[in-house]
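A single protein chain has been omitted from the complex, and every remaining protein chain is retained in its original position.
Going by the order they are written in, the chains are A, B, C, D and E; count residues from 1 in each one.
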Amino acid sequence: MSTMAFLKRSPWILHYDASSCNGCDIEVLACLTPLYDVERFGIINTGNPKHADILMITGGINELNRAVVRNLYEQMPEPKVVVAIGICAATGGIFRECYNIAGGVDKVIPVDVYVPGCAARPEMIIDGVVAALSILEEKRAKMTGAAQIKDDARHAAGEST
Amino acid sequence: MPERIVVPFGPQHPVLPEPIHLDLVLEDETVVEAIPSIGYIHRGLERLIEKREFTEYVYVAERICGICSFMHALCYSQGIEEIMKIEVPDRARYLRTIWSECSRLHSHLLWLGLFADGMGFENLFMRSWQLRESVLDVLEDTTGGRVIQGTCKIGGVRRDIGAEKLAEMHRALDPFEEQCRNLGDVFLNDETVKYRLQDLGVISKDEAYALGAAGPTARGSGVAIDHRETGYAAYGDLGFKPVVETAGDCYARCAVRVKEVYASIDLIRRAISEMPEGPLDVKVKGAPDGEYFSRVEQPRGEVVHYLRGNGTKHLARARIRTSTLANIPPLVKMLPGAQLADVPVVVLSIDPCISCTER
Amino acid sequence: MGIFQMTKTVLRNLAGGPATRQYPAVPARTGPLTRGHVVFDPATCRSCSLCSKRCPCEAIRLDKEAKVWEIDRMRCIACGDCVEGCPFGSLTMEPEYFAPVVEHVVERYTITYVKPEKPAKKPVDESAGA
Amino acid sequence: MTVNEEQTTIGVALEDLMREVEGLQTGGYRLVQIGCTDIGGAYEVNYSFDKGYQFRNLRLTVGPETEVPSISGIYWGAFVYENEMHDLFGIPVAGINIDFKGTFIKTAEKYPFSVTRRGGDRCRNA
Amino acid sequence: MNWLIGAVLFLILAPIAGGLIAGIDRKITARMQGRVGPPLLQPFYDVGKLFEKERAVVTTAQNFYVLAYLIFIALSGALFFAGGDLLLIVFAFTLAHVFLVLGAYAVHSPYSHIGAERELIQVMAYEPMIILAAVGFYMVSGSFYVTEIAATTVPAILYLPGVFLGFAVILTIKLRKSPFDISTSHHAHQEIVKGITTEFSGSTLAQVEIAHWYENVFLLGFVFLFFAWNPVIGVVAVAITYLAEIFVDNVTARARWQAALKSGWLATLLGIANLAILSYMMLGGA
């Protein structure tokens, strides 16, 4: 396995609006547009979990989207990170006390980076992605390490038989 | 015979930034049946009135929707003011109008961008959102927030716009309008855009009215309903005529919004030049007791806040009916017969704001 | 030409160079009013708890006994209501944003204000403008 | 007060509802919304209509389990409000043209606005 | 041995050239949209990243088809640069795409399936024009062999302007550029998610991308044939053609499949008209 980390240079994101008020939501989209242009960092908004490395979630978890969020997360190939954008995604935010809000995204899937703000600004989202990149890289290293160990184990088993 | 294809469209879908689900039944690529299902964003914030005092609830109302945030705050505040018989100072009314129209501008530009994206016109999406950023800059400079303004409160507004800033805004309007008109020309005259929009998702005037369509969806079909005509905030002073198109297709709905962008710029221009001096707010004493159906014209159409106070700091009921909810029945009627490629275009043509709809 | 309406924009973009704000290289654009994050001055707080009462999302907690002021950044909507409401100017709104975090922690401050002889409690003007 | 608009509210009995609604429909009114309010042990259902910014509101008061007829036969678009009424308040609505059968707005707790469930803290995260 | 060198050079250099072209494309596109855009080498980062990702599939069969797609695209390009029979190259090219389509079909997934159907519609749209272009070259140079077409001293473009225009139209389909990026799109947002590549991820997706690079170089080589009598003009013309495609990509909305099919077939008619006039002239001249 190569040790070159392309992952950091080409993070593709999947954005899902859990139960956001659209505030953070549109700021995520604004990141793609000329003034912020996150494609500078190789970021593409894929819209397809199978292609994505970073799952960006805005808004908190409610009854119906719980399964959707988990489904999307599971469909992403490893290594992957989750960035919770905005305070609703972190804790449920101002809607924390609503009867249909179960809380932040971490109630359902592990969250790696929390971006505060109501609404989170494009700059904060960029910062969040940057923070996510190093985590992504760590996970990749761990993954290849694990694969290496597995391989070694297989070899060892092969030799013994 | 074509066979039937069943596709789950959404809730996560790249073209729809918000979760809405459609059970699409297709024959080849023609939609024969499309049943929406919503509820992915339902938070239940109407019940937050039990937890928040009626003055604090403005912040919740703002976050019903992050795009038309100011208008929700305005609608809520006007409702409470109506119940409590509060007379809002003139300058506050004008400032509210300016921020309302700025919100409308940013909402429409945002929508135009998403609409272009739905048509697969990436550059146009980029251009629309680039223009939108200049509106957001103005909003940030005058309110401190890009998308959630937080300046409207019961009895007036929380911030003023200084004379200097107003003059600067006024100066910026002309070049901005020119840029918007260039953008609008693409939407209105480009052949590929026309090809994608014309004769698509047609709703006749009678149908639109009978289905209770709101906002540009209704006006695109020739139904001249625009609540700004009732003259809330400063619209009464500034004078206002709704933008109406008659074709009832996606192109007409797009045209309404493009022309409303121009109209909004004009309204802001006049509001700035006629801006009265005076206080920003009046003191709110006591608690609301009574009920009122407060109605405001959002970028997406008429929004209704039904507010009912019982003389305590907590309202007895806040019921919010947003324009997208009213536009879902027309949407259900529009989809059959469209092509799969047109589904996002048709869905976007009502400018769905799901977080408003589901509260 | 009906087909190439976008040409003008494309050419202008090509000629004019990108409009991108090079964010991490160039600091974020903020205005004087920009609501970034709330800063607390433990030296001036007199534990009146108005801020925590006014906060619409219960992000601020004040423990008068333990003299602890807490803010949960993951609840704060940066509305500025606490800043406006603070009678002692202990809270200010800074335009810089609060950086993303990898763990959700509540910020905690110990109030260092020493109470003078006479507690000075002022009535709060609720509608104080900006 | 910055808004100048007439709002009239007319009480209506359950059996007169359909007739009244039909009357408004022939009178050229459009449906603005249907909304419910919990008035302690019973519901007020507001059917709001508008014609040229003239706001008319039919107010129906029903008990907790009373079945309400659907007006979606008269106003096709009423199904969104009626489904909502059912899902949030638990008011049974008979004969909706597009009946989501409780899946229009799916909530963690069924009928969160229902009067019969009053009392007790329903906020999950408080 | 010349042919072998051509083929080997293609197999080695085309991914590099193709990736660079993709990088330039993305940069120019970004500039046209008033953005900075990604680094020039971004496509390589992307593909490198994809190889680093976990192998995840819906069904293992999909990998087989995609690999076959890559191999046959490379093979048809190699045949082209080896100077082979143009018709055979076109058929090998079609075969490659059928494999891609089968890869998408193999996955039991609605979006992938719709993408596959659309890809087939695209194949149906462009195939006649490619065949016709080959026939056009035959009429000009008297051979179906790329070697001989490239060696001709006749400026093919002067005889085949209609064919060239028609080819430019289907080139838009082949490069997956708006308005004809209907089966899968380089742009993020499409009604069928990622269409044909929806279910491909990791290294499989990287293979699709590399195949696309091969394909682009091959197609640009095809464009070059129109100007082959003068290599300098040829290279300039290829660059201009590609720029024009990027430009069109940026000033149009995506079309529906009907329009793609219609355009492809009308373009073919244009080519036929061109060839009809040409053959009339040749008959008259003879």
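We take it that a residue touches a chain if its C-beta (ideal position, glycine included) is under 8 Å from a C-beta of that chain, and two chains touch if they have at least 3 such contacts.
Convention: contacts and distances are computed from a predicted model.
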item	value
Protein that the absent chain corresponds to, by UniProt name, given "Multiple resistance and pH homeostasis protein A", "Na+/H+ antiporter subunit C", "Radical SAM domain protein" or "MrpA C-terminal/MbhD domain-containing protein"	"Multiple resistance and pH homeostasis protein A"
In the full complex, displayed partners of the excluded chain	A, B, D, E
Listed residues A:8, A:50 or A:121, member touching the removed chain	A:50
Contact partner of the left-out chain, one of E:77, E:128 or E:234	E:128
Absent chain, residues of subunit E that touch it	54-61, 63-65, 67-68, 71-72, 75, 79, 84-85, 87-88, 91-92, 94-95, 98, 101-102, 104-114, 116-117, 120-121, 123-129, 131-132, 135, 138-139, 144, 193, 198-199, 258, 265, 268, 272, 275-276, 279, 283
Interface residues of subunit B (partner: the chain not displayed)	1-13, 19, 21-23, 28-29, 35-37
Interface residues of subunit D (partner: the chain not displayed)	98-103
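The working rule: only the chains that are shown with their structure count from here on.
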item	value
Neighbouring chains common to subunit B and subunit D, by label	A
Chain whose average C-alpha position is farthest from subunit E's own	D
Averaged-CA centre spacing for the pair subunit E and subunit C, given as whole angstrom	53
Subunit A and subunit B, separation of their C-alpha mean positions in angstrom	30
Multi-partner residues of subunit A (at least 2 other chains)	32-35, 37, 40, 45-48, 62-64, 94, 96-101, 118, 121
Subunit E: positions in contact with at least two other chains	30, 32-37, 188-190, 193, 250-252
Chain pairs in mutual contact under the definition given at the outset	A-B, A-C, A-D, A-E, B-C, B-D, B-E, C-E
Contacting residues of subunit D [partner subunit A, same complex]	106-109, 112, 122-126
Touching residues on subunit A, where the partner in the complex is subunit B	14-27, 29-30, 32-35, 45-49, 59-60, 62-65, 68, 72, 94-95, 97-101, 118-119, 121
Of subunit C, residues touching subunit B in the complex	2-6, 8-10, 19, 29-35, 54, 56-57, 77-81, 84, 93, 126-127, 129-130
